[in-house]
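Every protein chain of the complex appears in place save one, which is left out.
First chain written, first letter: the chains are A and B, and each begins at residue 1.
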Amino acid sequence: MDPMIRLILAQGMLGLNNGVFYAMLSLGLAVIFGLLNVVNFAHGALYMLGAFLALILYSNLGPWLGLDALHIGFWPALVLAPLMVAGFGMLIERFLLRRLYKLDPIYSLLLTFGITLVLQGVFINFFNASGTPYPGMPDSLKGVVNLGFMMFPKYRLFVIVFSIIVCFGTWFIIERTHIGARLRAGTENPELVKAFGINVPLMVMLTFGFGTGLAGLAGVLAAPIYSVSPLMGANLIIVIFAVVVIGGMGSILGAVVTGFSLGLIEGITKVFYAPASNTVIFLLMVIVLLVRPQGLFGKHG
Amino acid sequence: MTDIAEFEAETAPETMKRGRVVQGIMWALLIAAVLIAPALLYPVFAMQLLCFALFAVAFNLLIGFTGLLSFGHAAFFGGAAYIAGHVLKVWGFPPILGILTGTLFAAALGWLVGLLAIRRQGIYFAMITLALAQIVYFFALQMPFTGGEDGLQGIPRGYLLGMIDLSQPLNMYYFVAAVFLIGFAVIYRVVHSPFGQVLQAIRENEPRALSLGYNVDRFKLLAFVLSAGLAGLAGSTKALVFQFASLTDAHWQMSGEVILMTLLGGMGTIFGPVVGAVIVVALQHMLSGIGSWVQVVIGGTFIACVLLFRRGIVGEIARMLKVGGWL
């Protein structure tokens, strides 16, 4: 195979791997925005929280409890940490965000920004600001797979496949099930849905929990790849905002497709001009704003 | 946001009179505080207060008087600091010209960012400005002249008009004080001009302003450029005061801090951002011993302001004295 093509494919795979996180986070952001009209700035911080919970379950919980042999591993963490993040998200919705629904949405953005700073500050205090590696990667996912054009880490391949399943599952629930129909109806006209006898405040809380749970899940998936650091979410959320501006927040599938594609593009950019890989998503955002300001999947301007 | 009863109360003759008096007192207090500050505070700290106060006042022109939430104002503040620092240090520009260069750069950058961001409204506007500011941050990190992680160091203060030595703290202080007062007066004039009235009409009801025949986008863009330029003035001045420009100045957290200053002091008030800036900067100073808990305090203040205290300090005072719109 031509070495250039090989390089592009390899960087593309790594880029796709970042795209996983773009897709899962912008998906959660879009689900939340649809029903609540809230842009959750804390989404990145909750992703960070998910990663830290996985780390804590493996490394810290045992010593804290005096049970040095206790390591809650990756698989249980993959279930527990997102549930805990979702629970935390629901507390935020119930006790803080709910007071702001009648106001301009910038207030909920600012509130969640404040939550971001608090979470970040707390974790910088208790953990190394520059990051801690996650030691709990399961043995079954260690090693590499030969993709023909490159040796690809087995774990990363798992992450790509797993997240595609999660994204598709989310799309299926929202677009094809009865619960999803209620959610879509609530997005359109919450007042009427309430008048039909559906407990909309509860639905809003659960939806926020679901969206933040997705962020937590992405965090657990990220833990074995990137080092777990208090700032891992803050830098990501800004990229996610650009992804969301590019894709438009109106469509679930749009969020997922945009997330994966931008990861891919970012990866391939590394092949041609590495310094631009940081900014290529932002530059694409600029182009989209010039050509199609409502976003690729946005419905109106 | 103001309801009709409040509006009528504001425009009643006795309120107008009381408003003028209270505003006069505030002006006097502000000027007095600026003049005597170096007798009470370290000059560098006092100058830091003035730079951030100017930054917040400039920011407030957008959020408070036009209703646009920019989440990327650090780009103008920090970007101007780098440019001013570079022309002062490498090209040997005199102080005023250096500061003006930084200001013009920020205004030009503001024009570019504004042009893109006003293509979307509301919450998207905030996200776009945040993302665009991140490009500026990456430039500051990667460009050869910025010094990367170390920042741009060793910016000379130089001689004002070729004769006043700005390395003397008091000379520098009164120069910064003059910059601040000029910037503040510019914002005050803008807000009270017909242009400012249109901006406030846009904030209150954009579709209505549009239907009255105003070119809303042009007004928004002009407000954005002005706000960015004055934020750049603050950033350039800060670079001259501290003699360096750093990544912190261009970081998104700085954009958040200027929002907090404005929110805490009172969005859409004239004096609020000054009060907010003084409190936030002083708080950071006092709490510098507790490390990153400062961030928790700042975040907590944010949450408290949004939930309980949306008028801000000056906004609340104005309401108590029934002089809304005059402070």
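Definition applied: contacts are C-beta pairs under 8 Å (C-beta built on N, C-alpha and C of every residue); 3 or more make two chains touch, one makes a residue touch a chain.
Heads up, the rule we're going with is that contacts and distances are computed from a predicted model.
Unshown chain, UniProt name, "Nitrile hydratase beta subunit", "Branched-subunit amino acid transport protein", "Glycine cleavage system H protein" or "ABC transporter domain-containing protein"?
For the chain missing from the view, the UniProt record says "ABC transporter domain-containing protein".
Can you list the shown chains that the omitted chain is in contact with?
Result: the unshown chain touches A.
Taking the entire complex into account, which one of A:His71, A:Arg94, A:Lys154 or A:Arg182 touches the absent chain?
A:Arg182
Mind pulling the subunit A residues that touch the left-out chain?
Its contact residues with the unshown chain are 178, 181-182, 184-185, 187-189, 191-200.
Simple rule for what comes next: only the chains that are shown with their structure count from here on.
Please name which positions on subunit B make contact with subunit A in the complex.
69, 116, 119-120, 122-124, 126-128, 130-132, 134-135, 138, 142, 252-253, 256, 259, 263, 291-303, 305-307, 310
Using the touch definition up top, name the residues of subunit A that touch subunit B in the complex.
Those residues of subunit A that touch subunit B are 39, 96, 99-100, 103-107, 109-111, 113-122, 124-125, 129, 234, 238-239, 241-242, 244-245, 275, 278-279, 282-283, 285-286, 289-290, 293-294.
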